[in-house]
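A single protein chain has been omitted; all remaining protein chains appear in their positions.
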């Protein structure tokens, strides 16, 4: 269970497979049904971004742990990686993004709001990597 | 059915009575269940404003009609009238009002959005009258 | 958080049980009040749907599985609204931030306007200027020189809000640096026109009217740059006349010339300057007529200059349902001795 499992996204089946993997893993970790749905939605948005603008790419999932004052905490980490066009202005995407506006990276602010941690790295012409984590409360 | 029927609002029972009257009348006119709920919510907000800041006041309901290109149209008109403190700056209330912010007139922008027509008249120290209409589609 | 959700679930279970028992409006009213509590606690809609399902399962253990399963789908769709709801919260924060920024800027803008109406023996002066939003694109100014002569300016920046405000600050600093032309309306506009032409974006124009009043001769001289005409009231004939001044708006062409007009002011006569926000008051789908503005002025002209403009404003803003579509500025100068 410590190893990463990855799903390739090159068509809509890939999106569904990534969602399924996320739902199963988050359930195993012990997330409630609402959080399962949130994690799945986050995965879905990331996978859809790859499918629409940067296919093929992959979604990798991993169980992560950290020690806090109240003991060991478990969580799920999502890494979405592609070799697509990249996002020329990440600040723009993260600041204004409206849920319903289209284009590469449109869903990212939503993903950030659904998860606890979120980082993004992107280079024009080389691709984008998004890492997002949600911790069990 | 052409005459106005009024409900006095001086406590929470008045709010419930006004809601009930609105739901019954809007059903009679032929509004669907979602629109019934919207009309009732608008009445509820207006009545609650009276109850919290300007009691006693009244909510009057009336079936109204207008002729349009496609024929005669029916609708429901809500008049909320009080002799309370009035709203010193109506522009302020209508421009910024956030649903969850408190104070006299806080729910008015929401009421305006739920209904088709909306007018307000208020004089400091003399009271406020809100008139709102929703037409059957 | 977990605790809150459990408490809310208990509260909702109670509301639902009571409601299903006797299906009263009272129960629905409680549900509406409950929704306010949810919003206060920032419970997202998908969370609430999940609460509803849990309560339903508890109350009706025999509900068919498929009905319960259908909530999976309801919840999934609700996630979309949940995203919109979260966006709403962050929009609201950003909006509050922006609005408070703009409040500060609007205060700063107020300091660009004259702090007080100048005190001139023979003139009763009144002015009201109300922005459509928080920041104004209308500007006015009074300048009093050492001989007691008065310069009066009104300007309207085409465009509203923040850009107009930036533009207005330029006009103010530019006027401050032109002390020599204060009594020569034509020359003053020519100078301002050059500043605007050089500093302001091509899409931005400014209309302006400038007049100077000499209380020794009671002569009023004025020039205009594409600005909404004012009114001149002749007390002897009890008649209103349009106060027009031909001239291109500022910022179009570097070489614009501005004609200077003049008029002799008798006792009881008055001059009205206004911005098009006054005359373009919209009532329903129609603009108000200039003749209706005159009627309103007549209605209140027995009052002091300041009361006059305030009353006219009150009537016009009420006619429009308290929403101004453009910045509104109305100025009056009446010779009372």
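A, B and C label the chains in the order they appear, each numbered from 1.
Quick note on the criterion: a contact is a pair of C-beta atoms (placed from the backbone, for glycine too) under 8 Å apart; a residue touches a chain by one contact, two chains touch by 3 or more.
Keep in mind it's a predicted model, so treat the numbers as computed, not measured.
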Original post:
Among the chains included here, which ones are touched by the excluded chain in the whole complex?
Top reply: A, B, C
Original post:
Which residue from C:113, C:130, C:166 or C:288 sits in contact with the chain not drawn here?
Top reply: C:166
Subject >> Touching residue (missing chain; options C:66, C:147, C:237 or C:302) >> reply: C:66
Subject >> Residue numbers in subunit A that touch the chain omitted from display >> reply: 12, 15-16, 19-20, 23, 40-41, 44, 90-91, 94-96, 98-100, 119-121
Subject >> Residue ranges of subunit C at the interface with the undisplayed chain >> reply: 15-16, 19-20, 23, 27-28, 31-32, 34-36, 38-39, 45, 48-49, 52, 56, 60, 63-64, 66-67, 69-70, 72-74, 76-81, 84-85, 87-88, 91-92, 94-95, 98, 101-102, 104-105, 107-109, 111, 159-163, 165-167, 169-170, 173-174, 177, 199-201, 204
**OP:** Against the chain that's been left off, what residues of subunit B make contact? List them.
**Re:** 32-34, 37-38, 41, 98-99, 109-110, 113-114, 137
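Assume only the chains that are shown with their structure count from here on.
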**OP:** Would you kindly tell me how far, in whole Å, the mean C-alpha position of subunit C lies from that of subunit A?
**Re:** 44
**OP:** Can you check how far apart subunit B and subunit C are, centre to centre, with Cα atoms defining each centre and the answer in Å?
**Re:** 27
Subject >> Per-residue multi-chain contacts in subunit C, two or more chains >> reply: none
**OP:** Spell out, as numbers or ranges, the residues of subunit B touching 2 or more other chains.
**Re:** none
